[in-house]
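With one protein chain held back, the other chains of the complex are shown just where they sit.
Letters are used for the chains, namely A, B, C, D, E, F and G, taken in the order the chains are written, and counting of residues starts over at 1 for each.
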Amino acid sequence: MDFTFDWSRAARTGLPEAVLCSAKSPAQITEILAAAQARGARLLLTRLEPAGFAALDEGARAGLDYDPLARTAVLGGKLALADTPVAVVAAGTSDLPVAREAVQTLAFNGEGALLVADVGVAGLWRLMERIEEIRACRVVIAVAGMEGALFSVLGGLVSAPVIAVPTSVGYGVAEGGKAALTSALASCAPGVVTVNIDNGFGAACAALKMLGAAVPANQER
Amino acid sequence: MDFTFDWSRAARTGLPEAVLCSAKSPAQITEILAAAQARGARLLLTRLEPAGFAALDEGARAGLDYDPLARTAVLGGKLALADTPVAVVAAGTSDLPVAREAVQTLAFNGEGALLVADVGVAGLWRLMERIEEIRACRVVIAVAGMEGALFSVLGGLVSAPVIAVPTSVGYGVAEGGKAALTSALASCAPGVVTVNIDNGFGAACAALKMLGAAVPANQER
Amino acid sequence: MDFTFDWSRAARTGLPEAVLCSAKSPAQITEILAAAQARGARLLLTRLEPAGFAALDEGARAGLDYDPLARTAVLGGKLALADTPVAVVAAGTSDLPVAREAVQTLAFNGEGALLVADVGVAGLWRLMERIEEIRACRVVIAVAGMEGALFSVLGGLVSAPVIAVPTSVGYGVAEGGKAALTSALASCAPGVVTVNIDNGFGAACAALKMLGAAVPANQER
Amino acid sequence: MDFTFDWSRAARTGLPEAVLCSAKSPAQITEILAAAQARGARLLLTRLEPAGFAALDEGARAGLDYDPLARTAVLGGKLALADTPVAVVAAGTSDLPVAREAVQTLAFNGEGALLVADVGVAGLWRLMERIEEIRACRVVIAVAGMEGALFSVLGGLVSAPVIAVPTSVGYGVAEGGKAALTSALASCAPGVVTVNIDNGFGAACAALKMLGAAVPANQER
Amino acid sequence: MDFTFDWSRAARTGLPEAVLCSAKSPAQITEILAAAQARGARLLLTRLEPAGFAALDEGARAGLDYDPLARTAVLGGKLALADTPVAVVAAGTSDLPVAREAVQTLAFNGEGALLVADVGVAGLWRLMERIEEIRACRVVIAVAGMEGALFSVLGGLVSAPVIAVPTSVGYGVAEGGKAALTSALASCAPGVVTVNIDNGFGAACAALKMLGAAVPANQER
Amino acid sequence: MDFTFDWSRAARTGLPEAVLCSAKSPAQITEILAAAQARGARLLLTRLEPAGFAALDEGARAGLDYDPLARTAVLGGKLALADTPVAVVAAGTSDLPVAREAVQTLAFNGEGALLVADVGVAGLWRLMERIEEIRACRVVIAVAGMEGALFSVLGGLVSAPVIAVPTSVGYGVAEGGKAALTSALASCAPGVVTVNIDNGFGAACAALKMLGAAVPANQER
Amino acid sequence: MDFTFDWSRAARTGLPEAVLCSAKSPAQITEILAAAQARGARLLLTRLEPAGFAALDEGARAGLDYDPLARTAVLGGKLALADTPVAVVAAGTSDLPVAREAVQTLAFNGEGALLVADVGVAGLWRLMERIEEIRACRVVIAVAGMEGALFSVLGGLVSAPVIAVPTSVGYGVAEGGKAALTSALASCAPGVVTVNIDNGFGAACAALKMLGAAVPANQER
Partner (left out) sequence: MDFTFDWSRAARTGLPEAVLCSAKSPAQITEILAAAQARGARLLLTRLEPAGFAALDEGARAGLDYDPLARTAVLGGKLALADTPVAVVAAGTSDLPVAREAVQTLAFNGEGALLVADVGVAGLWRLMERIEEIRACRVVIAVAGMEGALFSVLGGLVSAPVIAVPTSVGYGVAEGGKAALTSALASCAPGVVTVNIDNGFGAACAALKMLGAAVPANQER
């Protein structure tokens, strides 16, 4: 096959390359896995739906650590997790797959996370019960669909950077996540930043970069 | 001129006809005022910008009670205000013109209102300081631009109906009020209803109808 | 599972929590039902398609009162219905599922409704034949797809509040319900309010709040 | 100047060429007028705002019959009007400029029109008072902004073809006329056809073609 | 079932009611057919996909004259066709289903049509070869997807009214028919009118009204 | 000022850098002109409205060759024009400013052009009268607003590459040029390519590259 | 069947007609193939998905040279390929089907191509490693989804014309290819031109026309 993997990405940007599986065939994924194994490289696969995972060769599947809720798979074994103060805060049950994708991406890089679920602002007390735990974190990833009001409320309550991940949970004007996305971008709480709809992977990558932001990139961390 | 005023609207729908001035010429407005005066009818004018008010004949202006912030004018005198429990809650200073339009429309119909301003959710404590006053009201009109997170937070805190009025305050993805509008429609708080962007007049009309909803329309209220 | 149910919602907002099933797995729904039964709580499930209902455990299904047209299910038994003057007015046959969702939500809360179907404005006489019945109601829920002209016509004929529910019935420019939604929001009839596309549940919640609007929330109703 | 006038249009399509002035300079308009006068041709100018008319040479202005409300001008004199049964029905006062553009285009071609104004559906009785006059016409041009509910109501009441002209009258979701346009296209009343927003000229051209539709184009009319 | 058929539509608007099957269940369609048969009424069904037709009772299917390309069915027998000069002009092979829906709707009302296919403007000579036949018609229905250039080219070549039917044929920016729709509305050829995307039925209804436009609606035709 | 001019662009891409003036202040433009003069470089300025030109220093203006219709200015003198077979074809008078921008950009690079104006497809004979001249050209730039049907008609008539330039000429659905743009992209004529709305400069740059496409970039042309 | 093939297209525009299969039935495709075979014409089929190919008659399939990745089929045999300097540059693995469609279209016309894959700008060194090969080409086709940054980077690095093909690879705001399309149109690199989303066929047609642009169309090439 015709692919040119960016093996030097980690050195250049601090993030290892990952494989977005949603638009790739089983044959393409298998070939990529073989190339990674040949190099002894660890690899993170995202958006690998259960049906896609089942379509891989038994040999390919055997080497992968697969999470069907997050739709992620890890080649090359899990790392021990540091006790990283990243909070992943999800508004509703339906936002959990995206939240888990963020958690697994952090874990692939050896960072643990605090997952706080079901704290949508229509029942504000649920968020308030957990806010001190969240305030103790150094980065907050907020995951919400529908109208995405969680982003602004959180942004006004914590001093850590808040990365908003709008999800495609919703119908009518919220279909596909556009309502939550515009809420995140138009937030009245300064300092909220946003990634693409459903992009839990990207939010975790940004969090990893932010954790590293404390020291210049050309120094040891 | 060629116009057919709907003088029977009050009898039919409980709401007197009002005049949306934004797309009418001074000559048209003057003619409408003369027709109303000839019938001895009271009349509410909305979206009458200061320049438009100034462009009216001195005679026409003399009979009007004009509020430049709300951009409303009343012909035929103000009513004494009942102590109506309608709350008009505005997220920011820039939302005040729309909030005032709602207050003036209620006043034209003899109903007072509690105006609560500058309680955007990025500083949640400001809303919490006033929430008991708002909870005591029978209808809540919420006015917000930007991302409109106020609608969902309020909707989860009060048992009264919440009428969301998205405003055109904002820029970028929030320009023109679309972000706040979709937030209102996609709200995770059940029972929030919405009117068009900047439509403080319509929200007040809906509130008037809701206050009347306690008794059937064909009975005395 | 990781969920935090908002059991206090009824006390706070006058509306019991309901479960939107469309983005939840059978396992998640089963777990929620078990939690509700353990508390002895009644529960309303919405957007539960026949296939989703069939995918539940036989035990879970046994406790539910399921309406396949409305796609609602009730746990904990139906209430006797008050003779509530809420009219649910649907433009066409294809709008009936959404109209029924509103009716079932009212019924879950013990309120009856007058369902008036097939009164689209292209045959205006059909609406006119039923208008006196509708005028006798205290709240009107109007359900229409396509161009949604019903909202404005009704809004000009009744003194009760009109809650517009645009439906996703239509094709071309009406696909997904956007044309009906903008008609509702731009209505020339003052006092029409709107909820999200296909949101029969939300419209009923708003109606319940409006019926309660006759007395302050902190008093007995 | 570099322009190629389509002098044969009338022979080919039954419609004389007209000049859309909105994107043309006074110099370009003057040149076109001179060319038309040199040929002894009559000419209709549309979208000629009062400021644009005032910017023309006094000589050019002298030869024109200008209507500031319709923003049209006619070169070469008016025709006597046939008693044509075309109804031009406008929802509100603000829709009159577009309605008048249609009336003037018909007049330029020697056809009279019945102008019915201020019959928006929020006060349905106003339309019903005039409906028999409208029903007697052979073509109906309906002009409305906001939510455009007039198109469907009219479409269900008359047997003549209904040409919808959405207008850019409105704000929020109705800004620019999109809400009225989608209402016209999605109309539940069969047989309603639509032209571009504010296109009173185009609607009149279509009406002229429809009146001619009674006899094949290659026969005498 | 709860439906109110508009049996008087033909008398009021000159068009018999038809049934849009796309959002109706087989049970609903069967019930409507039974009601029509009970009255001895003829009926046109549109958007009845082959799978939907197959899902009807054998008895219901037996009484229908079904056209799988047009996706129409007729109850009550076909009429002899008048030699009506309506041209239905389709740009490409993929536009034929919509063009046939128009032809069948005309046929249901006893009017024949000239179907001209595969005359997209990228090969202009194909249209030019047929243009005299088209010019002899009193109404032209133009059916095109993609960029819809056919509408303007035809509009400049014939004196009959041109009814544009944009189709959902296309991909990328043309997906769903929006590109063809805006081409029709923005056409530089005056007198082109438009119906909703894929609405061959509506175009035929408009054509029927236009053919009747030659004589007042309250006279014999 | 803080600017880094790309003086090596010509060597790298075959196109000299140009200055888009629309978002620059007179001071910024003056500074850029001084830097260019100091290097003895020729420079093309685009989107320099008459008011912007007038706001420059008299000294700066003196060195410029300004075309108010095209809104371009040339520093450093015009070149003698090669007899280049590039056709610039404009649909209407209102499209001339964009067409002229393309012509001036070609001229700045020493290439002449054939300007064919006022050949919109509503009067197809006008285009047919000029088509042989256009067919003799090696590249065709087509400039049209409204519905942009010219692009597809031309694309089907010539063997040269056709570069579509949609213009912002139009109103309603054509406002801002979106309708013409989607027509260009969705064209049924293969081989039509598109640039941004009103981008006459970009179309000319592409034409220059295409003329050079006959020989590899690393050889002499 | 009712189709009018444009057999003279090659003579008129330099491009043979091709068949877009996505909206055609197997019967229609078979009929078209038979007609081509009867004339002894070669034919290119595009957007023929594997399932669509499998649905053709065995006889029809036998005569076709099918490429499942490109989803193209060729009737009438392949040509020997000239050593044409066209580069087809794809950003990612998921863009390969569209890139291959371009390569096969060029091959159908006897032109070879240099395919450069997996050179997305997030790993810029991958593009830089291949840039000299690309610079040696006379036309560059750039294929990218997501944010489409490749178009501008390439446009600034080569002197050949760059034809951007946005692909529908992406999710969230990139869904359907709109983000990549607007990037191509808004490119800050002058001389980039664009075709519709996923239109590898159209890009290849444009490239063929550009290669021919070196000599006037009415001369021998």
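Note that a residue touches a chain if its C-beta (ideal position, glycine included) is under 8 Å from a C-beta of that chain, and two chains touch if they have at least 3 such contacts.
Remember, it's a predicted structure, so these values are computed and weren't measured experimentally.
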item: Chains in view touching the one left out; value: A, B, F, G
item: Of B:160, B:173 or B:192, the one touching the omitted chain in the full complex; value: B:173
item: Touching the absent chain when the full complex is considered, from A:97, A:120 or A:155; value: A:155
item: Touch list for chain G against the chain that is not drawn; value: 91-92, 120-124, 146-149, 151-153, 155-157, 170, 172-174, 178-190
item: For chain B, the residues touching the chain missing from this view; value: 93-94, 96, 115, 117-119, 122-123, 125-126, 169, 171-175
item: Residues of chain A (touch criterion as defined above) contacting the omitted chain; value: 9, 12-15, 18, 85, 135-139, 155-163, 181, 185-186, 189-197, 201-202, 205-206, 208-218
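The rule we apply is simple: only the chains that are shown with their structure count from here on.
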item: Shared chain contacts [chain D and chain G, defined touch]; value: E, F
item: Matching chain pair for B-C (criterion: over half of the contact pairs shared, by residue number), options A-G, F-G or C-D; value: F-G
item: Gap in Å, rounded to a whole number, between the CA centres of chain F and chain B; value: 50
item: Separation of mean Cα positions, chain D and chain A [Å, integer]; value: 56
item: Inter-chain centre distance, chain B versus chain D - centres from mean C-alpha coordinates, in Å; value: 35
item: Chain F residues counted as touching two or more neighbouring chains; value: 122-123, 155-157, 172-174, 181, 185-186, 189-190
